[in-house]
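Of the protein chains in this complex, all but one are displayed in their positions.
Showing chain A:
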Amino acid sequence: MTVESTAARKPRRSSKRTSAAKTPAKTQEGSGPQLVQLLTPEGERVEHPDFEIDLSAEELRGLYRDMVLTRRFDAEATALQRQGELGLWASLLGQEAAQIGSGRALRDDDYVFPTYREHGVAWCRGVDPTNLLGMFRGVNHGGWDPNTNNFHLYTIVIGSQTLHATGYAMGVAKDGADSAVIAYFGDGASSQGDVAEAFTFSAVYNAPVVFFCQNNQWAISEPTEKQTRVPLYQRAQGFGFPGVRVDGNDVLACLAVTRSALERARRGEGPTLVEAFTYRMGAHTTSDDPTKYRADEERAAWEAKDPILRLRTYLEKQELADAAFFTALEEESETLGKRVREAVRAMPDPDRLAIFDHAYADGNPLVDEERAQFAAYQASFAEEGN
């Protein structure tokens, strides 16, 4: 629709060109043989010839719990932004299966390089959710120790972290370790040169890295068709490693595919690109207004593919979870929401002089001088007050 209206306003160079532009790129097909799916939107278990998974009832309930708590945390953060407690929030609503499935495929010694939306992966890594909110409240730029949970700081510049992940993975290989590295990014980032360079470097050095692309269909207001004319997972082929498209709203498939890719990396067989085909149910961030660029019908269609709902249906149908489980989880969710709310409200503003902290590791006389000047300037007000 957007393409057509643009074409109508602009002069057409040739009919051939116009028709090419009108033809929808085959990047939007979220079904068909190329899509790995193990749990249908209706909650039916299906088999895939290449990817198997066999989980206990407890593990399945665990995945469900992870997704529910992640969504609850996310909703709380959105609410806190609306209440003025956070400056901004980037919601992961709709992407819970992609993040929990891939996150639960990781070993403790694996290393994660997230974007700024990987709240579900952070949850899987044991990063306290309140840690994620500091940067959105504006009290720091991240600040957690990446090495505590092998979960790197959120990276805001799109695609940059894919190179860090690749370098880190090169280091893992040099160390002779069998850990793997996973780099998260999105459909928008796939256009960045850094992502292409990360593909090149990882392929050339056979680095143990998994590129996990959450194709949530929208890079703020631009649909995937504005980023690519081929399905994203197919990009990998040109770089010399496999790419696979997985139903990003299917937590079982995301877990199975990521696990397989991580194992491949551990075996020294190099990188894999996983395209998790999912949908950003909410706005890009709390500052965004998706009603300006996308239709309600599209969101409604994806609502029917909700990642949490389908697992619940499966758990209930198979009698793998009882009412008590769901009730207890609801209570746990509310407790989490309350804890996050209280933690954010109690989060103090940093000390003014923190501006100068950590600018350099080995110190810098200029920073020392400016800190002293700033402190003296601030102190002069206190003196005036007296």
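The rule is short, and it goes like this: a contact is a pair of C-beta atoms (placed from the backbone, for glycine too) under 8 Å apart; a residue touches a chain by one contact, two chains touch by 3 or more; residues count from 1.
By definition in this document, contacts and distances are computed from a predicted model.
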Missing subunit (named according to UniProt) among the choices "Cytochrome c oxidase subunit 1", "2-aminoethylphosphonate transport system permease protein PhnU", "SLA1 homology domain-containing protein" or "3-methyl-2-oxobutanoate dehydrogenase (2-methylpropanoyl-transferring)": "3-methyl-2-oxobutanoate dehydrogenase (2-methylpropanoyl-transferring)"
Residue in contact with the excluded chain [from A:43, A:62 or A:146]: A:146
Given A:157, A:220, A:295 or A:372, the one touching the chain that is not displayed: A:157
Residue, one of A:300, A:323 or A:361, that touches the chain absent here: A:361
Residues of chain A in contact with the chain not shown: 140-147, 152-153, 155, 157, 160, 162-172, 174-175, 193-194, 197-198, 200-201, 204, 357-362, 364-367
